[in-house]
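With one protein chain held back, the other chains of the complex are shown just where they sit.
Up next, chain A:
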C-alpha cells in the first residue's frame, strides 16, 4: 500500500513568511547594514542587493548545554598508536576535548557573523517600505530617442533579410494559377480532342500533328509564367514605437563655504544619496546636476561636488540663479520630472535671503515636483531658514528640515518623504 504524490508544483515558498519574520525581527541590524553599505557606494551604484551580516550572538537561540571544562571521557576511532594509560599532550586549540559530538566546535566557532543576501528589492524596501514621493505627477515622459521595435503585419517592400517566405510563395502560387487559367482551359480541351482523334487516326495524321503543335505552344506559354516575381514578395513589417520612459533630473545644491565642514558635507551627501536612491525607484532615467556655491555658484561633477575644498562667504542666490538657468536651458521642455535638494548650514549673507525666497517662489518652484531644503546646523535656525519658512504654506511641493548630525539623517528623510495622502 503506497501513495505517491507529486508535490513539486505545490507552492514553493513555504518559508517566505518565516523569511519575512526574520527580516522584521532584525530590521534594525539590517537597516544599519544597508546604511553602511550606502555610504561606501557611489551615489548611482544602486542596482545591487547587499550582503548583510548580523553578529551571530544577536540571533543566537540560547539553550542549556555543557560548556568546556570538567572531566570528559570520549571514544574516538582509528587508534594507530595508543595503549591504555598513555599520556598525550592536549591538541592545540583544545580540539578533541569538550563535549564530543562536535559541540565543542559549535561553541568555539559560533562567533562568525551570519551573512545573507538581500535582493535588490529587499535592499531598497528596507528604506522605502512606507515612503512615496509627494505630488508624484508624471509630466511629459516620453524620451524621444528610445524606441522599441514591434511587429506590424507585412509590407510589399523591405530588406531581403525580412522576406517572409511563406507569404511570398503563397502570393506567387496564386499569381501563377491566375495567369495560367485561360491557357490551361484551352489545353485541357485540346488534349481531350487529341485523345479522341487518336482512337480513329494514326499518329502521323496531319490533324493530330496540328493539335500537337497547338498543345506545345500552350505549354510553352504556361511555362513562360515566372515562378516568382518581385511583385510576389512580402516582407515582415517592423515598426518603431517610441518607448515611454520616465525621466527625472535632480538638482543637488550644496553650500561649500568655509562654514560647511567635512562632517556637514558628509551629512549632506547622505541626504542626496537617499534622494537619488528614491528617485531610481520611480524613474527609469535620472540625471543629476551638482551645483555648489559659496559666493559664486558652479556646476561640477560628483567628485568635485563632495570633495573639493572651498572657502569664503555665502551667497545662496548665486546657486539658485544657476539652477534657474540650467533649468531653462536643458530641462524645461516638459519631458522632465524635476527635483531639487538643497543643503546648507543656513548661514547666508543677510540681504540675500529674501532674494532667494523670491527666486524659489517665482522661477523655480512652479516647475518642480519637489524641492527639499535641509539645514545642517547644531544650533538655532539661521536666517535662510526663517525666509524659507514663509514658503511653506503657499507651496505644497516645498519641504524643509533641520538636521543636527549624522544620526538625524534617516528620520529626517522619512519625515520629508512621508506618505502624503
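In this section, contacts are C-beta pairs under 8 Å (C-beta built on N, C-alpha and C of every residue); 3 or more make two chains touch, one makes a residue touch a chain; residues count from 1.
Just so it is clear, contacts and distances are computed from a predicted model.
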### Task
Determine which name in "SpoVR family protein", "Glycosyl hydrolase family 2", "Sarcosine oxidase subunit gamma" or "Acyl carrier protein" the UniProt entry assigns to the undisplayed chain of the complex.
"SpoVR family protein"
### Message
For the chain not shown, which residue from A:75, A:166 or A:394 touches it across the whole complex?
### Response
A:75
### Task
Among A:4, A:161 or A:394, choose the residue that contacts the chain missing from this document, as touch is defined above.
A:4
## Note on the structure
chain A positions in touch with the non-displayed chain are 1-8, 10, 12-15, 17-26, 59-80, 82-90, 96-102, 107, 114-117
